[in-house]
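First the structure, which I've put down as structure tokens, then a few questions once you've had a look.
Every protein chain but one is kept in place in this view of the complex.
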Amino acid sequence: MVDKVKSVSEVVRTIPSGSHIALGGFAIARNVIVVVHELIRQQKRDLTVSQGVVGLETDLLVGAGLVGHLIMGGGSLDRFGPAHCVNRARETKSLRWEDYTSLSVCFRYLAGALGLSFIPIKSLFASEILERLEAGPGASDVKRSKCPFTGEEYVLLRALTPDVSFIHVQIADSEGNCQINGPRWGNEEQAKAGRRLVVVAEEIVSTEFIQRSPERTIIPGHRVEAVIHQPFGALPTSVYGCYDYDADHLRLYVKHAEEPERFQEYLKAFVFGCRDHWEYLEKLGGLRRMEELRAEPISGY
Amino acid sequence: MVDKVKSVSEVVRTIPSGSHIALGGFAIARNVIVVVHELIRQQKRDLTVSQGVVGLETDLLVGAGLVGHLIMGGGSLDRFGPAHCVNRARETKSLRWEDYTSLSVCFRYLAGALGLSFIPIKSLFASEILERLEAGPGASDVKRSKCPFTGEEYVLLRALTPDVSFIHVQIADSEGNCQINGPRWGNEEQAKAGRRLVVVAEEIVSTEFIQRSPERTIIPGHRVEAVIHQPFGALPTSVYGCYDYDADHLRLYVKHAEEPERFQEYLKAFVFGCRDHWEYLEKLGGLRRMEELRAEPISGY
Amino acid sequence: MQVTEGTKGRNARSDIRATEIMATAGARELHDGEVVVVGLGLPEVASVLAKRTHAPRLTTLLEVGVMNPRPKDPPVGLPDSRSFYRATCWSGFLDVMGMNLHRGVVDVGFLGALELDRYGNINTTLVKDGAGKIRYVNGSAGGNDVASLAKRVIVIMRHEKRKLPLAVAYLTSPGFVGGRSRQELNLRGGGPSRVITDMGVLGFDAKTHAMSLLSLHPGIQLEALVENTGFPLHIPNDIPTTPLPSTEELRLLREEIDPKGMHLK
Partner (left out) sequence: MQVTEGTKGRNARSDIRATEIMATAGARELHDGEVVVVGLGLPEVASVLAKRTHAPRLTTLLEVGVMNPRPKDPPVGLPDSRSFYRATCWSGFLDVMGMNLHRGVVDVGFLGALELDRYGNINTTLVKDGAGKIRYVNGSAGGNDVASLAKRVIVIMRHEKRKLPLAVAYLTSPGFVGGRSRQELNLRGGGPSRVITDMGVLGFDAKTHAMSLLSLHPGIQLEALVENTGFPLHIPNDIPTTPLPSTEELRLLREEIDPKGMHLK
């Protein structure tokens, strides 16, 4: 059996600038923070980022100026505030972006995962979302057409096949078999749409453990190129069954993201100023804080 | 909370002759035998039956002369023999049938489940399967077309939305939340493609039990119209984690299905001659036999 | 799906808050046995209230892939682990938004709005200030999908002139665009049916598809409501008063559903 467990710096070194990466978080949950921090430290530039509903991870990357093209279904940091960096970048037009919806991004990933180059959808009609896509460079990804059987009008969407998909999971074995606890939003489709797939796992378990409940394996090992093992790897976002979000840090983040200069201070302190994720966790409060955030087994948070 | 648990005779009375029903078994596993027996007892005629890979359940219905139209991806009774009644009906052209493949039937259900009226596929090309579909009444369900983005040739398939989908599951609560143990072949897509959905459950559990592992709920309760509670409800086919197939009875079945007259004897003895599934289970050997077939917990069979 | 709450504080005629009237009016729009896709905030509060009163068989779906959760602590958003608690099913977008919403089995989409126009078009993407400067906000997430596909849509929001403009600054999620029928617009879902604000309940004319007043909340003056509406509103001759929450509804809201006043403040 092959051991796919790798360090994040090793994995990120294999991602060329200009890559299309798909990120698996949703707002303030299961963000691949450990990967995003390393992408920033290694200054991978001109990235295309796609995500169903963006969250902190994409806001960080956009704020760090590494994203040239953003494909998104919407998003915020929930009650903690908006995705300031993403919103500011759209206002200043400092990147190319296309707005979609949760389902249309999911369908684009689904098509990619199934090896279909297109898929029909009945969302988007009569909206400014579709209008703007059709009027801009997004026009090459959407096309109105009729069902050949019923005559019904559809929007056809082009499949998304990111160069690398990243998702954060609770459990993986060293071969890459992944089990997700809690709802999975678009993770399965996004992960399997990727040409390459990297997972961040809170815990590495034995293959025997995976074999005890194979129905929970959402991503089978043969699809996974690398497993990054990082406890508390999604902080300050939450991981169901492992830990709650760090509300204090989320508020601190939003405060900094409001203004470009303060955001640079944030990067300096929490990304560039940390050699690795362990050092970052120390800045978040270390062991004592982690134990406060650790999930209680019944509630899962 | 509503209680959807109903008797099979009550449920089958609501299925009109001429309905399109989709069946959830695969060859010799998780066949909805209890439903099929009752459809035969109530003589529901001129049925359209669709199934990914046919098995004993469809062979029974076809042998009983109740199927007017069969949409299938292939199938047999594995090492026990062919689906004699299905094959004979095709030879004598006593029904209309369309041959597909496992994936193309699954994609047709997937489209139905997603509310898409069509879906592209890259199987079927250059085969006699496609040729015959295009030359017959199946032509209204397939159409060659090009991807508007890549120019690649696809076969477009019309969605399947059966009037009633039936599946056999290990566990359901009385609201209809269903959990399947073992691989699920096309069950999720087939079930959710149905306009109505009826499940047969080996065991009825409390909703609290379902809430302990909600990631295992493949069919949520609100999609389910009725739950039929029937232990050993799939015999002589197997149900993972509950019981093995009854090899002796499968051999007996195949022996009878070989010849139309002997098949009528089978129906007389095991369907018409049984008031209900309990009486049928007695004919299969009753308690002692059921205990022989009952699964051992580690292996699941 | 962003939801904006009414925050006009306590109602003029009693100690009942506007948000409590909104939640109760929202709950009463939901029928037993229906399937509802809800956003967090008042839509969730309203659907829980409906379940605890006249609609015990209501099914609630969250777009992240959660069905019928029974949170014991207030979640800050859809992916907050608190909103997964005691769910009967965890799946994902493809199931909730694809195999339910796009499949056509969702009766009600319960949404918030940053801006809403007279034809029920929703903006959750950007705001323009007086000088025309654009500020982006959340975007669609599942909002456009829900508005396009649910059999009917209920919007719950604060009643302010700038939030109810003649034309939305960005048409994120379509209602009856330009007063046209949903069929003409290639939309499967039935479109907006009710708008519940902190001043009244509004509906849509079956022919013109334009918004009309259905009831005024107790203590709200018609003039005030018209003043706070940025488009011409059809006003019927007889204007009923929105029923107040019953004692039991108030007790449930205050003691059980939102005891900390997170959404009902």
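A, B and C are the chain letters, set down in written order, and residue numbers restart from 1 in every chain.
In this section, contacts are C-beta pairs under 8 Å (C-beta built on N, C-alpha and C of every residue); 3 or more make two chains touch, one makes a residue touch a chain.
Since the model is a prediction, treat every value here as computed from it, not as a measurement.
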Checking the contacts here: which visible chains does the omitted one touch? A, B
Among B:Phe149, B:Tyr240 or B:Phe272, the residue in touch with the chain that has been omitted: B:Tyr240
Given B:Val5, B:Val205 or B:Ala295, the residue that touches the chain left out of view is B:Ala295
With the missing chain put back, one of B:Asp59, B:Asp99 or B:Glu202 would touch it. Which one? B:Asp99
Going by the contact rule already stated, which one of B:Ser7, B:Asn87 or B:Thr207 would touch the omitted chain in the full complex? B:Asn87
Spell out, residue by residue, where the missing chain touches chain A. 1-2, 113-116, 173, 175, 177, 192, 207, 210-211, 214-215, 217, 220-223
Could I get the residues of chain B that touch the absent chain, sorted low to high? 26-30, 52-53, 72-76, 78-80, 82-83, 86-87, 90-91, 99-104, 106-107, 110, 121-129, 131, 153, 182-189, 238, 240-241, 244-245, 247, 295, 299-301
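Keep in mind that, in the parts below, only the chains that are shown with their structure count from here on.
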Based on which chains touch which, give the shortest step count from chain B to chain C. 1
Chain centres computed over CA atoms; the one at greatest distance from chain A is chain B
Chain A to chain C, mean C-alpha position gap in Å, rounds to 29
Contacts with 2+ other chains: residues of chain A: 121-122, 182
Could you list which residues of chain C touch at least two other chains? 84, 87, 90-91, 94, 98, 102, 149, 188
